[in-house]
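Removed from the display is one protein chain of the complex; every other protein chain stays in position.
The chains carry the letters A, B and C, assigned in the order they are written, with residues numbered from 1 in each.
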Amino acid sequence: MTTVPPYAPEWSTTHWFNTRAPLSVASLRGNVVLLHAFQVLCPGCVAHGLPQMKRARLLFSGRPLVIVGLHSVFEHHQAMNTQVLEAFLREYRIDYPVAVDEPSDSGRGIPKTMLRYGMRGTPTSILIDAQGRICREVFGADDDLLLGSAIGTLLTEREGVSERLPDPECLDACIVPNTLPDTFARAMNAR
Amino acid sequence: MTTVPPYAPEWSTTHWFNTRAPLSVASLRGNVVLLHAFQVLCPGCVAHGLPQMKRARLLFSGRPLVIVGLHSVFEHHQAMNTQVLEAFLREYRIDYPVAVDEPSDSGRGIPKTMLRYGMRGTPTSILIDAQGRICREVFGADDDLLLGSAIGTLLTEREGVSERLPDPECLDACIVPNTLPDTFARAMNAR
Amino acid sequence: MTTVPPYAPEWSTTHWFNTRAPLSVASLRGNVVLLHAFQVLCPGCVAHGLPQMKRARLLFSGRPLVIVGLHSVFEHHQAMNTQVLEAFLREYRIDYPVAVDEPSDSGRGIPKTMLRYGMRGTPTSILIDAQGRICREVFGADDDLLLGSAIGTLLTEREGVSERLPDPECLDACIVPNTLPDTFARAMNAR
Partner (left out) sequence: MTTVPPYAPEWSTTHWFNTRAPLSVASLRGNVVLLHAFQVLCPGCVAHGLPQMKRARLLFSGRPLVIVGLHSVFEHHQAMNTQVLEAFLREYRIDYPVAVDEPSDSGRGIPKTMLRYGMRGTPTSILIDAQGRICREVFGADDDLLLGSAIGTLLTEREGVSERLPDPECLDACIVPNTLPDTFARAMNAR
């Protein structure tokens, strides 16, 4: 039995960084989207989640994967304001698009997008496929192998098998003789 | 332009651990195979490659992914014998199938399977798809996100999109209220 | 030729956390002091310096070593205010005394204590001996072995050789038979 993942609800935001125009679930249709909810004073986000997003952005550049940060403040609302976020993004050199999650009407508690997605805290990483469906939502430290596998699955669905290009590290590139390490080259000669 | 990866050549081995019967490329057809060439005295294998294989085995258990270790000794042939390998596997608690790559006819230099695959040294990780084609060959430390993505791609091709099961961490599991962290639960009440 | 380290200048601060009364170089005379200048939006401080201070506090508890944090803001002055610092200390569970370095008269640029000590940025860790002399000032990531060694030197000078207590892990504690690991116990029986 399979479960059909629900469609990703639209984001409610008040501010965007690192993008000319606000992004939306609708406008990103056709791309795999990795939505990463964080807070600048959340230790797990700073130590694990944000570096993971930076690596993902680097490693999958050129593929139809869009990484979107979402600053979902649900505590210390006064401290974690937009000015602090802006300084944080500069110091941590985060250059992918980041939005501020719209505060609740009371200005306290859970912000609107976080509530709408049923997130349990920060960091939360959410994968949305090219058709806008939520396929994976992980709260806490996400494993690189599992996150990578889920990304690979959605990119394969999106790009199709026939379009799959071989990895640059693939076999064809492995036989250039002068790239052999010394000890290995000696072993080659010894046979 | 796409490159059709070559079919994986068969393995030449002299000994197997952690399996009742020897494995082969042919007998594993239908599974994604992650072949990991290593040496017990190779620092990069011990620090990075082997722990990565242990995690992959754990994280993808239940999926049609088979991890096979290949002890491809191309230096210190006397030191890295089968007895040392056996003690190593026990001390490092490696419980997936591991084969000894057949030495060259001279007993020195590059062993036969390593040579046949054009490997450049250890560690080398090679992904073989369910049809027996080599899809990825990486020499040195392999990135978890990229390896995970390649595994995800091959598993998706193998299992098909319609068979894809939602991840256990998926949305449906995220709304059990009593799993909410304390600070988040307070924020829920504050809205 | 030896250099006599200069006496540590007094601190200029505007706020203290995790202490009933403000601390000073003079009032801490007789203790080894580890002064740690940081900023809440400084990646190197968050990833390396502050965890190192937390470990030092834990590992040397009961010894005359006092760790003092100094929030020396020299950039993003509006963002890194006292309210943000307070939230940061709570989220990162920093429970040793932390002071806010007094801003310059213009409110911009280098704060007063940072300037007085000739610091070059954050993180900076400064060791002050029991007589109030600066013995070590490191800018950037400080090595645990070297920092530990410098602490050991100053504690030995302070406590004296005759007062040195043996480590709890010392030889006397090592012969309790039922603490032997299994493989070792078997080897004991095999001799």
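In this section, a contact is a pair of C-beta atoms (placed from the backbone, for glycine too) under 8 Å apart; a residue touches a chain by one contact, two chains touch by 3 or more.
These figures come from a predicted structure and were not determined experimentally.
Although it is left out of the displayed model, the omitted chain contacts the following shown chains in the full complex: B, C. In the complete complex, the hidden chain is touched by one of C:Phe38, C:Phe74 or C:Phe88, namely C:Phe74.
When the full complex is taken into account, the listed residue touching the unshown chain is C:Arg136, out of C:His36, C:His71 or C:Arg136. Contact with the chain not shown here comes from a single listed residue; of B:Ser61, B:Gln78 or B:Ser106, that residue is B:Gln78.
Contacts to the hidden chain, counted on chain C, fall at residues 2-3, 5-6, 52, 55-56, 59-60, 74-75, 104, 106, 108-110, 115, 117-121, 134-139, 143-153, 155-157, 161-167, 169-172, 174-175, 179-181, 183-184, 186-191.
Residues 40-43, 46-47, 76, 78-80, 83-84, 86-88, 91-92 of chain B touch the missing chain (whole complex, contact as defined above).
Quick note on the criterion: only the chains that are shown with their structure count from here on.
If you draw each protein chain as a dot and join the dots that touch, you get a simple line with two loose ends.
Among the chain pairings, A-B comes first (most C-beta pairs in contact).
Here the spacing of chain B and chain C, counted between their Cα centres, is 43 Å. Measuring from the averaged C-alpha position of chain A to that of chain C gives a distance of 35 Å.
Within chain B, not a single residue touches two or more of the remaining chains.
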